[in-house]
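There's a structure below that I have some questions on.
With one protein chain held back, the other chains of the complex are shown just where they sit.
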Amino acid sequence: MAALGRAALLLSFGLVLYALVAGTLAAWQRRRRLALSAQNALIAAFGSTVVAALVLWSALARSDFSFTYVAEHTSRALPLGYRLAALWSGQEGSLLLWLLILTGYSALAVWLNRRTRDLVVWVVPVLAGVASFFVFMLCFISSPFRTAAAPGDGAGMVPSLQNPYMLAHPPLLYLGYVGLSIPFAFAMGALLSRRTDERWIVVTRRWTLAAWTFLGVGQLLGSHWAYVEIGWGGYYAWDPVENAALMPWLAATAFLHSVMIQEKRGMLKVWNMVLVALAFCLSIFGTFLTRSGVINSIHSFSQSPLGGWFLGFIVVCVIFSVGLIYLRLPLLRTKTKLESLVSREATFLYNNLLLVALCLTILWGVVYPLLTQAVTGETRSVSKPYYNFFLHSFGLPLLLLMGIGPLVAWRRASLRALGKTFVVPAVAAVVTGSVLIALGYGSSTPGLLAYTFGAFVAASIVLEFVRGTRARRALSGGSWPAALAELVGRNRRRYGGYLVHASILMLAIGIAGSSAYQTVRERGLHPGQSMNVAGYVLTYQRLEQRQESNAVATRAVVDVSRGGSHVTTLHPGKNWYPVEQMPSNEVSIYHDPRNIGDLFTIADQIDAKSHTLFLKVLVKPLVNLIWAAGFLFVFGALVAMWPDAVEQRRLAERYAPGAAAA
Amino acid sequence: MRRSPARLVIALSVAAVLAVFILYTSVAGAGTPQIQPSDLARHQAGDVMLVGRVVGAATGDAHASGGLHFVLRNVQGDKSVTVPVSYSGTVPDLFRAGREVVVEGSLHNGTFVAKPGSLSTKCPSKYAPAKKST
Partner (left out) sequence: MTIALALAALLAVLAVAFVARPFLREPEPVSDRLDELSDLERRRLELSEERDRALAALKELEFDNRTGKVSDEDYRELVGPLRRRAAETLRALEPRAGARHERISTTR
């Protein structure tokens, strides 16, 4: 069966190469049937990739250890769900997943837009070019279909990967990363076809939003996984692989905002091209970082031969996009100017600059070890203090802008009008800040600023909904809920966007509370001994051990009380996995409804003989806002993405072929 | 028609970002060197990130006053070069002989004294996140 997988991949390779070459020829020489043929080849490549993926999945399901990949990443004891998820737990399989999603997205995007022939004719070779790199890697460098004599049992899956997050986190991230290829391809297609209109933005708007949402949710899931499973008490370590997903997400955030300016005012055309190329190149760079082992990371793999190939591909992508944008600069010139530094366009511009600045400083921090090694011969690295400094420097103003932007009008806002609209949010901010200082929250300046700005943003968002609903009600009557529904329904992008902003606000507040205002204590305890942490009293009672399906679980029984009454019993501990010969940390968390936070316990060290426990305790206020934000984030994005019949009709009429005046 | 202030805004912002950046690096220093045991001789002063492979069993207790003691050797180059390490704080679960670890600290009288809690390990297999101590 491995032969079928190899053959299917080779077929995919042939098909995407054909789509690339024939597609380019067809676009250049305006040959209709050849263009259609190239389009079909790209679509067929998805079909053959599906076959390859099914072959590997079936091998994983059947535990066919003659497949080297199956033997290296699974074992007989591994439950079926994780065996199937092993498709993306290794290098070769995850490349196959990337290709599967890429060809799937490409087929869908090209099919949905097949009537915009003059644009799609160039999109096909761009997508085929990207796909041909990945297929080449799979066919010739890193094949998932290598076979060998089947061992009795496989090597198993690392214990920390054996949890439901493994089923969701990588696929969601990939749906995001790969999704950024579509707006990139359409942007390059628009440049190649010399189209100066907004068609490429209109058709890729939902793709970009969906990719961005997947990437955001994927990262949030990864953070939650790290928080509850790896359990060092944090959720983000500024590890290069974590940053690898954050950077394209930041670039895509900037892009999502600045395309709105291009749509409304016809400005920033060059900037948008640069941003979409940046987001795409960063997504490829992200997967390069994760795979190549080039930068020390707790996630990184052993030094792999893929690094050089990926780097080469990134260089090609950068040269291609920069070169094409440069060549088409005359087409992208716009006559519209920024009229005022106090306008919504200007706040979007500031927001963009801050997002890109943050993205680039993270990029600098990630490649710093490589650069220092190359320039001075000595590797130097930056860590948390560097990233936190810039997160505060750029992130806090960004937070504030989230509140300012909606209050400012397009084109030009008079200071008097601004004064009126700013009053309520400013008062909310000042009051919040004063109260917090009085309560002692001034101990952390970034934390205090985050909360204060957060109050401004919250008031601003609420006001937008209230004022909008009131105006809608004045226009068409009806109840408040009906007016609100109509308000959102008529402008889904704007109000969906505000909901997403609200989720980012929740995220920011959750991060501020759980980092700036957390309490950490650690102590060695004998059975019966207690420790006090931020009002909780934790008493270590005893050790317990039990046999689980594939591990030996050791747990410390810890009673938690507050104000003399029992709150909960926690069981931090460790698991030992005999097949994999590895331990895993098992934290125990109490979700405290009083502060929407967590009491987080880690059994740092357990002495089975003396029953001594070294317990690390963290009290993290507001941390659960971070996870709750994820739900609002998805909801807001769905509202923003929801199709609008009125808008669809208008766009269809605008782009209807052959409606030009005689 | 009035010149668009957009370019001015962009230029000023880039300048501001660079200024913030230069300010940070001049105050906080330009990163921590990542070195192997054989390079320690050249880095007697200041903190470094020591990358090495654990040799033999560790002794002591990371949470007791004496701390945990282990030996690290070069990962690349001359693999016979070793250095003793003294560490206190959280020990990652994956820590054991043969693992590649990273620890921050500085050399004192021939022993690498690590900053508490700065030990982290890299998982040997692909795509597996290893434990971090903080």
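Observations on the model:
Going by the order they are written in, the chains are A and B; count residues from 1 in each one.
One rule holds for everything that comes next: a residue touches a chain if its C-beta (ideal position, glycine included) is under 8 Å from a C-beta of that chain, and two chains touch if they have at least 3 such contacts.
Predicted, not measured: the structure shown is a model, and the values here were computed from it.
Counted over the whole complex, the shown chains touched by the missing one are A.
Listed residues A:Arg146, A:His224 or A:Lys264: the one in touch with the omitted chain is A:Lys264.
Of the candidate positions A:Leu407, A:Ala429, A:Ile504 or A:Val623, contact with the hidden chain is made by A:Leu407. Screening A:Ala61, A:Leu80 or A:Ala471 for touch with the missing chain picks out A:Ala471. Mapped onto subunit A, the interface with the missing chain covers residues 1-4, 7-8, 11, 15, 18, 26-27, 30-37, 40-41, 43-44, 47-48, 51, 117-118, 121, 195-199, 263-266, 335, 407-414, 416-417, 420-421, 464, 467-468, 470-471, 474-475, 650, 654-655, 659-662.
Methods note: only the chains that are shown with their structure count from here on.
Against subunit B, in their complex, subunit A makes its touches with residues 89-91, 94, 155, 158, 160-161, 226, 230, 232-234, 237, 267, 296-302, 337-339, 341, 346, 349-350, 353, 357, 361, 368-369, 372, 378-383, 385-386, 389-390, 393, 522, 524, 574, 582-585, 602, 604-605, 614, 616.
Those residues of subunit B whose C-beta lies close enough to touch subunit A in the complex are 1-6, 9-10, 13-14, 17, 20-21, 24, 28, 30-35, 39, 49, 51, 61-64, 90-91, 93-94, 102, 120-134.
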